[in-house]
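The structure under discussion is supplied below as structure tokens; questions concerning it will follow.
Every protein chain except one is present and positioned as in the full complex.
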Amino acid sequence: MTRKLMSLSEAIGRYVADGMSLVMGTALEAAIPFAAGHEIIRQGKRDLTVIGPISDILFDQLIGAGCVRRVIAAWVGNVSEGSAYNLRRAVEEGVPHFVDVEDHTNLTIALGLHAAALGVPYLPTRTALGSDVARGHPGLRPIRCPYTGEPLLAVRALAPDVAIVHVQRADEFGNCHLWGNLGVTLDAVRASRSVIVTAEEIVSADLIRSDPNRTLIPGFLVTAVVHEPWGAHPSPVVGYYHRDHAHFREYHERTRTREGFLAWLKEWVLSVPDRSRYMDRLGPERRRALRIAQSALSAPADFGC
Amino acid sequence: MTRKLMSLSEAIGRYVADGMSLVMGTALEAAIPFAAGHEIIRQGKRDLTVIGPISDILFDQLIGAGCVRRVIAAWVGNVSEGSAYNLRRAVEEGVPHFVDVEDHTNLTIALGLHAAALGVPYLPTRTALGSDVARGHPGLRPIRCPYTGEPLLAVRALAPDVAIVHVQRADEFGNCHLWGNLGVTLDAVRASRSVIVTAEEIVSADLIRSDPNRTLIPGFLVTAVVHEPWGAHPSPVVGYYHRDHAHFREYHERTRTREGFLAWLKEWVLSVPDRSRYMDRLGPERRRALRIAQSALSAPADFGC
Amino acid sequence: MDDFTPRELMIVAAARELRDGEIVFVGMRLPLLGFLLAKRTHAPRALGLYENGVIRETPAAELLYTMSDLPNITRATACGEMLMVMGLLAQGRVDVGFIGGAEVDRFGNVNTTLVRREGKSILRLPGSGGAGDIASLARRFIVLMPHERRRFPARVSYITSPGYGEGRGWRQRVGLPPGGPAAVITDKAILRPDPETKELRLVSLHPGVSLEEVRASTGWDLQIADPVERTPPPTPQELRLLRSLDPEGVWTR
Partner (left out) sequence: MDDFTPRELMIVAAARELRDGEIVFVGMRLPLLGFLLAKRTHAPRALGLYENGVIRETPAAELLYTMSDLPNITRATACGEMLMVMGLLAQGRVDVGFIGGAEVDRFGNVNTTLVRREGKSILRLPGSGGAGDIASLARRFIVLMPHERRRFPARVSYITSPGYGEGRGWRQRVGLPPGGPAAVITDKAILRPDPETKELRLVSLHPGVSLEEVRASTGWDLQIADPVERTPPPTPQELRLLRSLDPEGVWTR
């Protein structure tokens, strides 16, 4: 087993290069790797392809910061508030520059990653038949079932260069325990050439091995492990902290204009060197309010011999 | 939520009918629903299609007892000992009668069930290309990838009438916690029209809800729940008891001849009314030896709010 | 008539679309409240599926802003992968799903991707999310949206979530399972597909709304059921429950 613990800036610096494709926000509205996304912005990565089902506001931030050339997603917006203004400015006006959008549905994103995780070039589905999502789509071709003859769509495998996922706890070898809603996380990790994990806690290999069924990401698939408490704020992490609805609302209000977004970006990303300083800025009271108020521990499972 | 707790004889009597297809042994060598299989034999079910990756000796017993018309499997034998003599007698000599065998690989069985669980008529794969397993197979048709043009096999969806699975613990509504190796269990449950669960323990809904990520079988998919401690003996159940290797060896030795099998069947199946009497026959010392000696509890996960 | 908001009426009408014991692809915002309201009134055994991988029988203890908020995870029936719940949807096990939209047309096709305006400019919307999957694969779906003429064109500029396409037989022709929109619930009325033509027609006017108002807010020559109904206003019990679910009116005002 190889120790893979490093700082976030080292992980992003070493494993994310201009022009790469990145899958993020794989658990949907929870455990979105915002800390990693902000480090990508600070390091000025360019021409990225961002992949994910829905991104809540992370993709919007990357687009506004000029990091993104192409979006492969089912939905880009602000889940509780509505529009993603940076996506709109990029697509409608080319500000800061135009981005390509390859539209999907949640299921076609999931199946594209699942195909890559299963080692096959495509998977069939009935979803989106007849829709404009599928029309002329490079990754959704009409086919026929070899048994029934019925029309289907072939979803082309999606194999990102890098998956960035935020988890509850990991050991220094990258073996991760995660729980709550998983979205497309497991397939995204298996589909990607390298995997960066940010974790609320780094724990002993011993603790991780106490529950192999919770080890949904085995360390040998992981390239880098980063200890990054609060690394998903303002999205929630089961067992750690709530969604910061106010932060999403504030982002929505402040990013209606390009100037507003740039001010927001400076305040929350460019002028903070790392997540710990970001959390300082958030302040102790707000952190306390977001922390889960009452534990509810899972009943144990016995793996004895 | 509907209470679904009933006796094994009621569950098999109500939900397994002659001519049905049944998927069993879905976790591979562990948690094989032997108690349910024995009840099927006692109730004299006929013309069943049995489906599973490998079956260890359960399918051999059902075949020898004359319950089976057709086998859809990757492997039928005795994992630690070798041949399945009843399968051999049935295929080679028609004793007690001929059975059809639709050969698969583990992966094509898994993909067939996965296709049904994903609601698609087939899934593509590269496995078994060029093999005689795939030659003229009704559920493995040669196709081409619509993107790359490469040859693939289309694995037809396998949707059994009934899945019978053995789990560690369930509530009376059929919500199940299971852990250890899962094999094809989750897809088998989702692929099947009805689901019979036998469980080592019946626990409160409250305990099950303490860990929704361990609830790999939600109750709404379950038709019947049976409290059946030791229901998987001689196969192992993680957290409860070890594999009874001696029992597999004894079965192997005694079933070399048809007469030997019939004597074994009388002793261990036909002359015992239920699993509790079966375990009496096994005796307290052997039970004690098989019980796990030392607990090793999983670290808790926090689902607090 | 002014003792409830248009959104409250929409949520109540959505709740009434659910039958007890049904499997529901819930969605967020108004539909989520509709689901919770139905569970506390006539559909206590309804089961909620969420595309993030959550399955719930018991309602969450607090108001949700998103389906991944912690109260939706605590004591859930099951938490897992998106494909677990999407598989159930694709199998045809989901009775009903809810979607919102920017545009809906005569045949119940919904657009949440992009609107082409006069000239060559476009308006970029967030996209499908799971809506296209619900519309494609659920046994029926319900659309909730404000009733404005620009949102109700004869033909949407982009089909994100397929309804009846070009009318009767279209879903079968393109390979979709039967399904389709069972109702479009707006702040003015309820529209349902004509069983023969699959064209949406007005079946119920909300309290205080006139036929002319609905016609003027619809971008095609809207057919009217005969007789057209009046949507019953929320009952005091419905309103009380709804307001207890969203005491600050986050989604209801």
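Letters A, B and C name the chains as they come in the text, with residue numbers starting at 1 for each one.
Keep this in mind: contacts are C-beta pairs under 8 Å (C-beta built on N, C-alpha and C of every residue); 3 or more make two chains touch, one makes a residue touch a chain.
What you see is a predicted model, and the numbers here were worked out from it, not measured in a lab.
J.: Which visible chains touch the chain that is not shown?
T.: A, B
J.: So which of B:Ala116, B:Leu152 or B:Leu265 would be touching the chain we can't see?
T.: B:Leu152
J.: Who touches the missing chain here, B:Lys4, B:Lys45 or B:His104?
T.: Candidates B:Lys4, B:Lys45 or B:His104; residue touching the omitted chain: B:His104.
J.: Which listed residue (B:Val91, B:Ile202 or B:Leu282) would be found touching the missing chain in the intact complex?
T.: The one listed residue touching the chain not shown is B:Val91.
J.: Considering the whole complex, which of A:Val120, A:Val167 or A:Val238 touches the chain not shown?
T.: A:Val120
J.: Considering the whole complex rather than only what is displayed, give the residues of chain A touching the chain that is not shown.
T.: Missing-chain contacts on chain A: residues 1, 116-120, 175, 186, 190, 209-210, 212-213, 215-216, 218-220, 303-305.
J.: Over the whole complex, note the residues of chain B touching the chain we left out.
T.: 27-30, 53-54, 56, 73-77, 79-80, 82-84, 87-88, 91-92, 101, 103-107, 110-111, 114, 125-133, 150-152, 179-187, 235-236, 238, 242-243, 245, 248, 292, 296
Heads up, the rule we're going with is that only the chains that are shown with their structure count from here on.
J.: In whole angstrom, how far does the Cα centroid of chain A sit from the Cα centroid of chain C?
T.: One centre to the other, that is 27 Å.
J.: Distance between chain A and chain B based on Cα centroids, please, to the nearest Å.
T.: Here the centre of chain B sits 37 Å away from the centre of chain A.
J.: Can you give the whole-Å distance between the Cα centres of chain B and chain C?
T.: 41
J.: Could you say which residues in chain C touch two or more other chains, in rising order?
T.: Touching at least two other chains: 54, 70, 73-75, 79-80, 83, 86, 89-90, 137.
J.: Chain A: which residues touch two or more other chains?
T.: Chain A, residues with two or more chain partners: 125-126, 150, 152, 179-180, 182, 238, 242, 292, 296.
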